[in-house]
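What you see is the complex with one protein chain gone and the rest in place.
Let's look at chain A:
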Amino acid sequence: MSSKPVPSPDAETAPFWDAAAEGVLKIQKCAGCNEHVFYPRLVCPHCMSDELDWVCVSGCARIHALTIVHRSTAPFRDDLPFAVAIVELEEGPRMMTRVLTDTPETLRIDDPVKVHFAPQGDGPPLPFFEPA
């Protein structure tokens, strides 16, 4: 059985995964336009400033879009059914994640969720979310 994919941090994303190892959600914020930015970049996609600082965010979000996965590839088959969501952080950016719950069918769009770091295989802790 193949194992689940895990992130391979690189120079651009290391600050995210270093913070994740401490249980902290850190993303970038642009000094040029004040927008929060996710995923990590060299330049801001809003104003192209290269002054992007790493800042801690609350980890509070709402479910923006949601699917309950019933069929997936081998490494995820044991988890079926499970909930994958796009969540919108309080600070603005959206992230893909899995919402951890025993009752995925009760989840609804707009539900509040909170980040919950947990490891997957040998990789760094992943930013899962759970109902808040």
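Methods note: a contact is a pair of C-beta atoms (placed from the backbone, for glycine too) under 8 Å apart; a residue touches a chain by one contact, two chains touch by 3 or more; residues count from 1.
One rule holds in what follows: contacts and distances are computed from a predicted model.
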Candidate names "Tripartite tricarboxylate transporter permease", "Thiolase", "Cytochrome P450" or "Thiazole synthase"; UniProt protein name, chain not shown: "Thiolase"
Identified contact with the non-displayed chain, of A:Pro9, A:Gly32 or A:Pro131: A:Pro9
In chain A, positions touching the absent partner: 4-9, 13, 17, 38-40, 64-73, 75-76, 79, 82, 84-86, 94-98, 109-110, 120, 123, 126
